[in-house]
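Only a single protein chain was left out; the remaining protein chains are all shown in position.
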Amino acid sequence: MTNSEPLRTEVLSRKDIDNKIRRISSEIIEKHSDRPVAFVGIHTRGVILAQRVFDRVSRHRTDISQGTLDIALYRDDLDNLGTIPSIRGSDLPFSVEGSHIILFDDVLFTGRTIRAALDELMDYGRPARIELAVLVDRGNREVPICPDYLGHGMNTSKAEHVLVCFDEIDGKEGVYTVIGETR
Amino acid sequence: MKPMRRLFKQANIASQDNPMPAIADVLVDESGVIRDVSPDIPPSTDMKVLDCSNKILLPGLFDMHVHLREPGREDKETIETGTNAAINGGISGILAMPNTDPPIDSGGMVRFVRAMARDRSGIPVLTSGCITKGRAGKSLADLADMHTQGAVMITDDGSPVADPYLFRRALEYSRHFDIIVASHCEVPELSRGGAMNEGAQSYRLGLPGIPACSEEISIERDLRLAQCADARIHIQHISTARGLAIIRRFKEEGVRVTCEVTPHHLLFSDNDIQDYNTHLKMNPPLRSPEDNKALLDGLNEGLIDVIATDHAPHTRFEKELDFASSPFGITGLDTALISLFTHLINKGLIGWDCLVRRFASEPRRILQLEPADIVTGSTADFIVFDPNGRTHVNNSFIKSKSINTPYLGLELCGSVDMMVRGTEILLDRGGCRNEPLFSSKGGME
Partner (left out) sequence: MITEPNPSPVHSRKDLLDIESLSAEEINHLLETAKPFKELFTRSVKKVPALRGKTVLNLFFEPSTRTRASFEIAAKRLSADVTNLAVSQSSVVKGESVLDTVDTMQSMKVDYLVVRHGAAGIPNQIAKHSPASVINAGDGNHAHPTQALLDAFTIKEAMGDFSGRKILIAGDILHSRVARSVSICANKLGMEVGIFGPPTLIPHGHPDYFHTFNSFEHALEWEPEVIYLLRLQLERQSAHFFPSLREYHQVFGMTRERFELVSRKGIYIMHPGPVNRGVELTDEVLTYDRSLINRQVENGIAARMAVLYWLQPGIPSPTIEEKAET
């Protein structure tokens, strides 16, 4: 890392994001035409992604439940963080037992977040099926996990950061790769 | 090597009469007597000359309240380690308290302790005797025997004589021997179970309190009894403003009362017991900052006669117990002078005259001992103090067998560089020249 200005490159524009979300939504409707599903967003930007997909899908469907997942207590790196993450809690206001769940996250990277999320979901009950939807898959997997619905796939190096910005919390919209800066 | 004359050049000599030391040369002859004190003594070849510029010469201090623990608790302190600690701290004479195990409550015990002290100590160790047999508060100890063997005070220190009838008789009886009765003032029923001063801090820490009135009621009672018996009385380790006010009243009424204060009751308050530090636990307990102020005023005004340490060594194990279970008392011999210098003299809160008077002259006067003034014709009994030095209070500095002092690990201002008694140099930290650091007894060069 240097002290120079971080190098920031736009990967997806506002319009691109919108297109990707539209595509994910239609794939979900197509695949789950005959049964209720539950959308579960992983804090923080997975929740927004899930909400946006829900907003589109719910125009056609009324049998979709929503929930949020905070994986803080299931992290496998609590010892190495130096700081303790704060907990916002998970909220799954539907019965997990036997349900069809689609997990949402903004970026798929090592896969460890999804591993933690799966563990947590299982502790609520035994779902019939869990699928995964992500906006960006940046590769570099450390566990065998792959998305069922994907917005955009790309190759990155571990030194890069992939930043997803949503209007709701970041005040701007776009996906960037950054070298030399974290969020 | 044959004894030689010593010339202390350009020393700042502290006395009980001047707040600021005055520069003079001091010549000690081959027999250990101060031959001359004057502005400019010419050196000659048969003199050992010590450059004492920027140093302070003051009379060796006398601590009239010391727990030496021998016999009985030699794991805490012995006469040898205790007197080494005294020398280390600039104290050239001590009065031992009689609450040893067994207690010093007979002529035989007094003789035994005095003989032991003669063998093992480089400084005078006087001893007190008990007021009551076994310090049990039931019957008078044989005073004539103790007095004959050299006891210079009687006290049941550590406890009061709870029975007022017995205490009255002790005061009356003491008059025949003109021996001073000293009192540890406390109403046991009021302080029982207490661990520190009762107040906001004891509430905060959840520790049982010792109310100030426990000490004050006892001071009032004892002074009234001394008045009634027309006896001399010495109130030990006073700690509260009200206690001092009671003493003032009886002094004004002409009662022959003297009293002492410890350095810790001047310098610490119960607010300093922040984290259950057992090195701040003693009896009487540390009181409030207002009491500190009143005691300091009383000292400057002359209402308080004496500074004494109440040196009370305890083992590390005992002081590692929880605050309420650990025993009362902290050590003071090693650190009394440097702590008073750091926190009072250095800040202009007391003068050197006050220190010399209250910690060297008055205790000797009260106990009818030879004064230790730095004047022509008297035997040398003084210390060389370096006000610009620093002392690290760590395990290697402390000569007491115990380390239960709140100064442990801290650095204090000033350093006791040398102690001179007659022809002997009992302590020499090499501040004035290059010589061995510490010689416990006798060995002059």
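Lettered A and B in written order, each chain numbered from 1.
Note that a contact is a pair of C-beta atoms (placed from the backbone, for glycine too) under 8 Å apart; a residue touches a chain by one contact, two chains touch by 3 or more.
Fair warning: this is a prediction, and the values are worked out from it, not measured in the lab.
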Touch with the missing chain holds, among B:21, B:158, B:199 or B:389, for B:199
Which residue from A:8, A:61 or A:112 sits in contact with the chain not drawn here?
A:112
Answer key for B:47, B:324 or B:349 versus the chain not shown reads B:324
Logged for chain A, residues touching the omitted partner chain are 42-44, 70-78, 81, 83-90, 97, 105, 107, 109-110, 112-113, 116, 119-120, 122-125, 140, 142, 158, 182-183
Had the left-out chain been drawn, it would touch chain B at residues 198-209, 211, 275-276, 279, 316-317, 320-325, 393-395, 403, 408-409
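Just so it is clear, only the chains that are shown with their structure count from here on.
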So, in whole Å, the Cα centroid of chain A is separated from that of chain B by 75
